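Before I ask anything, let me first share the structure, which is written out below as structure tokens.
Left out: one protein chain. Kept in place: all the others.
In order of appearance the chains are A and B, and numbering begins at 1 in each one.
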Amino acid sequence: MMKKAVPYLIAAVCLAVMVWAVSFGTLPEADFTFCNGDEIKTVDPAIVTGQPEGRIVGALFEGLCRWHPKTLKPIPGMAQSWDISDDELTYTFDIRRGALWSDATPVTAHDFAWSFRRFLHPATASEYAYEMWYVVGAQKYSSGKVMIGDPVEIELKEKPPGALPYAAGITLRGELLDIKHKKVALPNEPVYVVKVDGRQRQFQKGATEAGTEDYQWLIYDFRSVGIRALDDRTLRIRLRHPVPYFLNLMGFYPMSPVNRRCVETHGYPVWTKPENIVCNGPFRLKFRRIRDRIRLVKSTTYWNRDNVRLKVVDALAVKSNTTTLNLYLTGQADWISTVPTEIVPDLMRREQADFNPAPFLAVYYYIINTTKRPLDDVRVRRALALSIDKRQIVEKVTRAGQTPARSLVPPEVSKYVDYVPAQCGRYNVEEARRLLAEAGYPGGRGCPKIEILYNTSEAHRAIAELIQSQWKRALGIDVRLRNQEWAAYLSARRQKKYQIARAGWIGDYVDPNTFLDMFVSDGPQNQTGWGNPRYDKLVEAAQREKDASKRMQYFHQAEQILMDQLPIIPIYFYVSTSMIRPYVKGFYPNIQDVHPLWAIWIDREQKARIFKEEGL
Amino acid sequence: MIAFILKRLVWMAITLWVVFTVSFFLMRSVPGGPLDQERTLDPEIKANLEKRYHLDEPLWKQYGRELGNTLRLDLGYSFRLADFRVNEIIAQGFPISASLGIVALFFALSLGLTAGIISAARRQTVVDVALMLAATIGIALPNFVIAGIMIILFVFLLPVFPAAGWGTLGHLVLPGFCLGAPYAAYIARLMRTGMLEVLSQDYIRTAYAKGLSTRAVVLRHALKNALLPVVSFLGPAIAGILTGSLVVEQIFAIPGLGVHFIQAATQRDYTLAMGLVLLYTALLYTMNLLVDISYAYLDPRVELE
Partner (left out) sequence: MSTATDNQPDLQRYAALLDEARAIKGVSLGQDAWRRLRRNRAAMLSLWFLVVLGLLAVLTPLLPLQPPRQVDTSRQFAAPVGWPLMQQTLQLPGGNDHLQQDPLAAGFGDLGFLSGAMLRARVALFGKWSIASLCGTDKLGRDVLSRLFWGARISLAVGLVATLVSLVIGVSYGTISGYLGGRTDNLMMRIVDVMYSIPFIFVVIFLITILSAEGIKEPLEERYGINRIVIFFFVVGAIYWLTMARVVRGQVISLKHEQFVEAARTIGASRMRIIFMHLVPNLLSVVIVYLTLTIPRVMLFEAFLSFLGLGVEPPDVSWGLLANEGVQAITPVRIYWWLVVFPGLALGLTLLALNFLGDGLRDALDPRMKNR
């Protein structure tokens, strides 16, 4: 009897599993579906990096400012207005009346102060923290390092009574008097002597002895950082030097506020779960299916909800470009941001004309390790740069309307700021040969072998191969190619275990600074071993300069040095490769490829018509 | 019986431990940790991040911590999908992979058994040759090629199924078929051989002699015994379907465990990759155990040792 039932039982179980697994797929359709690249890392604004994450965070949260979808100019967001002092060092934001969290509590200036503090705190380990280091004391605070004489805050392990589960411990403030190193008992942990409320107290990590106290964090006092909520509606931020794009930064997604109560109740990352998250943006998180989709629904508490026209949005996590295109062409996605490069010419010829590459604030370039022979010779570098036929690269390999690059900063920025990039020389084989001969390698004879490093990708390989053959033909030098997986490639770059390496950079904001401050002598992104004191000075002077035209002049001069010395060879400027259905309205091409969802809407009639025409 | 199962479970624990240890040390020996980003992290920020994931501790300490957590079935947070615990990712991906696997197994068994039986019953006819040729082709083509051809045929030329994604029954058909096809082919061949052997035995002749129709003889008398080789193939087949899903899930953008594993391995998401390897080992072990038990159930001559 039992034995007879077994096969039926197994069949029933299988059927049940199948029905269950399929059942959670029956969803109401979204108004707008787009492919968001790879699965995002997190929706916590303080931790995210990357475009896909930015799109989601930008929909869920709103910072002090927003970016205008067409011009990218900062427009009021959570702050309804602001005051800038005459020296451009103090910004006073007036928080919008009626700005609400999704739990219907008001958004206050204190929320921002607390969020910025969390963003900068060493425990958060935010990768974008450096974007806030323009603020007085911010770098010191987020580094976690203290010096004698500093005002410090000490977070103890015990929590104040009645605190939420993930709230910070009791925080004491005082002046750091001394840092001592004991020989006995925890010799690696320094003892900090701090004057708290007129009394000297000693703190040591993991302390057990009498006279010293254990602590969680001992860092620079946040009260000395230039961020302060004057009252519920007024937030004041003080900067170290004028930053013309500071308001733009305040619209950048990592600067979004988070809800203190929510974060302290659940802790990271549990607070980001759809059932817990409290946000202040135009959309709310409905659910996340890993590597499938993120569903967003319109927020009912957003201050500008009347102007948000999408109700349900799906962000698909699809990695393969081919699959992405298939989804678009079968009507399952309305907007895709990448296409397979092989068929770009075919896409350009489509009669629907829905593939329109637009200039993008990003540059593809080669970095040169200037510590290695023969690349330490500027004439060799110039010869290499002059003998790359960049036009052939964009016409034969990338083929999506990219433009050859003769500067680091994309010239398109001139549409947004008053900057004209300094340029390096045009393609000139004769001159290149002459320079190489001058450097002692006529016709490439005696020139040590050069190697190009790139991260594994067909496109990078094709470009490297083309450059390899161009150099061989023009200069007669032998070039080897080496490809590495992403992580390995990065560490090789960092440790300068390369000669020439492929690189790319996407600007964080529309200002030459985002490109040019990479190559200051000790900059963390400068992996070329190149340094030029005059360049450093010019970049720093530009950063401190209030006068816009002078500032741009400094940048121009700095870039001129860069293009003269060529520790990098710019190759081409990227284009954004979006495909967007024509019935999607409120979508404007712009240089940062940012398309806020609150501005987008769907023309349903047109959609129905187009789908009918295409038989979908 | 119980002793047998217990013994196997002990071996499973040992296997899991070995797999855990080997993969732990392999993963940690790779330069370029999971925190590598294109932007060079400020050393201070990087130190903070490492502290958060305990990467700053000595290796043996990390090992002890991980082992302890794993024993408590807490696989920790994923490195790349920082909002999720590995357990949550598995909980989301497993039903998807499981139902895809079940659909594939369904295709494999239904197509394979039918083809095998027909082929055996119509031995040495055109039908037989055609079916066996199809089966051999099914074995000979990699499933991503089959998938490519299926997409051309049933998505673009004849739009009946969606191109990719997950959600409805329609999303299941193509990937399920592509995943199951090679196993259907194997099963068809096994079934045919098993059937031919059984059909030549005395008790079948007796059955014919009783005057039963071919259909009754084949289905009622021969089938059960002919199934034995198929059942013993189920263990490897399930293993193959599990691993085959790596490719199929990738092609059809199905958010199952296979995709998670490939991503985890290439992005050095230590915790997730480890969790998935352990899960697959346990799964495979259990499947083999079940197959052994069911084999004993089907064939009274087999005794579990």
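The rule is short, and it goes like this: a contact is a pair of C-beta atoms (placed from the backbone, for glycine too) under 8 Å apart; a residue touches a chain by one contact, two chains touch by 3 or more.
Computed from a predicted structure; not experimentally measured.
Remark: the omitted chain is touched by one listed residue; of B:I137, B:V160 or B:L219 this is B:I137. Within the whole complex, the absent chain has one touching residue among B:F4, B:F94, B:F154 or B:Y280, and that is B:Y280.
One of B:L55, B:L246 or B:A296 touches the chain omitted from the figure, and that residue is B:L246.
By the touch criterion stated above, the residues of chain B touching the omitted chain are 11-12, 14-15, 19, 22-23, 26-27, 29-32, 136-137, 139-142, 144-145, 147-149, 151-152, 155-156, 193, 196-197, 239, 242-243, 246-247, 250-251, 261-262, 265-266, 268, 273, 276-277, 280-281, 283-285, 288. Summarising the interface, chain A meets the missing chain with residues 322, 325-326, 329-330, 340, 342-343, 346-347, 350, 396-397, 443-444, 456, 458, 461-462, 465-466, 469, 472-476, 478, 484-485, 487-489, 491-492.
Note that in this section only the chains that are shown with their structure count from here on.
Put simply, the C-alpha centre of chain A and that of chain B have 38 angstrom between them. By the touch criterion stated above, chain A contacts chain B in their complex at residues 3, 6, 14, 17-18, 20-22, 25-27, 39, 41-44, 47, 49, 122-127, 129-130, 142-145, 269, 272-273, 288-292, 316-320, 323, 326-327, 329-330, 332, 485-488, 490-491, 494, 504, 524-525, 527, 615. Every residue of chain B that touches chain A in the complex is listed here, in rising order: 30-33, 36-42, 44-45, 48-49, 52, 77, 80-84, 88-89, 92-93, 95-96, 98-99, 102-103, 106, 151, 155, 159, 162-169, 171-172, 250-253, 255, 259-260, 263, 266, 268, 297.
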